[in-house]
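My questions all concern the structure below.
Note that one protein chain is taken out, while the other chains of the complex remain in position.
Then we have chain A:
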Amino acid sequence: MGCWFPSKTVGGGNAPLTLVSTRHYIVKRRRRRPGVFESGLCKIVPDRSKTNEPTYKHTGIYLRVESRDVLIMDWDQLELHPRIISAVRRCALSVRTVLCVSAPDLQRLSGLSRSDTQQLLTAAATACRRHAPLPALLSRGLQSSLRLSVGCPILDELLRGGLPVEGVTELSGESGAGKTQLALQVCLSVQYPTQYGGLNAGAVFISTEDSFPVRRLQQLIRGQSCLRSDVPPWLISSLNFSDRVYIEHAADLASLQECVSRRVPLLLARGLVRLVVVDSVAALFRSDFLASDWLERNRQLLTFSAALHHLSREYSTPVLCINQVTDVFSSSDSLGSSSSTGTLTVTPALGLAWANQVMVRLMMWRLQGTVSRGDQSSAPRRLQVVFAPHLARGGRGAGVWREGVRGLIETA
């Protein structure tokens, strides 16, 4: 299991790394006697020096892992006959490109026999795969069945425990539906320990639309003891909520991409953050492009969603994207998103290209009328599951109160 990195990629001595999990590496360090390695478990520890590159610490030695070289695996690492290795070196193919060349082409390029090419392909494929097929029963331990609570038992029940820890969740709705309210609430609920539905880490909130609603966040923090009656009060007062919400502003696409590819991974790698909120994805992608530029827009959108997917799966971090909605003019609704609530003729923005990238799609509506709770009143909202691999289509009423978003107990 795991992969041997070529020794040249690791600075500070010939030390190959074996990956054990996202946060642990086994480091083998050559000792004075040749051929003897010393190994130890290495944990990703934030390196407090001034450099921006991710640095990993292991018992006093700093191992810097260079970016590009890691992926260019060395042929020496593979279990192959030297004859094959030298032949493939001669035609300057990397391990990964070999897999993209068809077997006859490879035979022609390298001048190897057919069985040699097959061996070469098998070895390259083995090097590229992470693990052999695992029974799903075993992967139950690997795949976290953890859910991130949204902070309200009624809405959690709708979501079967909350947001999935791996995957992109989209929350769309008209302006004023309460999307940002729910997102802010999740930013706080992520900070609780896991037994209270959190992930025991902070959140990063990437704001592209408005300035970040700091006042509202403060209000929500004050309301936590009221909202989360299940959590002991001493725990709530011990958590320093506002220190663990990292706010990023992205005013254009370039800075959004920069943020998602640089700064957010740093926060995630340091374990400071385990929730990424983007509010909203639609704003920049809808404003920065002309209608004729849709091809370029889709390309950018795919790049962006690829980055989000990567972050989510890499660090097993929930990603919550807030999306705007767009009116539907034609009655043919292929996504089936606006059907169930009758009068509603809106569908999430950004079209199919984005919808294909989303694992869980939620929508929020603002309904007519008022609901009251104690001395407060609110416009009723509805949180609707549009699609998700594990959720039933259905919805719950909700209200936005001073202390946060709460589901309404369904009557009849």
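Criterion: a residue touches a chain if its C-beta (ideal position, glycine included) is under 8 Å from a C-beta of that chain, and two chains touch if they have at least 3 such contacts; residues count from 1.
Note that contacts and distances are computed from a predicted model.
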Among "DNA repair protein RAD51 homolog 3", "CMP/dCMP-type deaminase domain-containing protein", "Acyl carrier protein" or "non-specific serine/threonine protein kinase", find the name that the UniProt record gives to the complex chain excluded from display.
"DNA repair protein RAD51 homolog 3"
Of the residues A:R270, A:R286, A:R313 or A:R366, I need the one that contacts the missing chain.
A:R313
What chain A residues would touch the chain not displayed?
1, 3-4, 19, 21-23, 34-36, 53-54, 65, 67-68, 70-71, 76-82, 96, 99-100, 102-103, 114-115, 118, 121-122, 124-140, 143, 145, 160, 164, 166-167, 254, 257-258, 260-262, 265, 269, 302-304, 306-307, 309-310, 312-315, 333-337, 339-340, 351-353, 355-356, 358-359, 361, 385-394
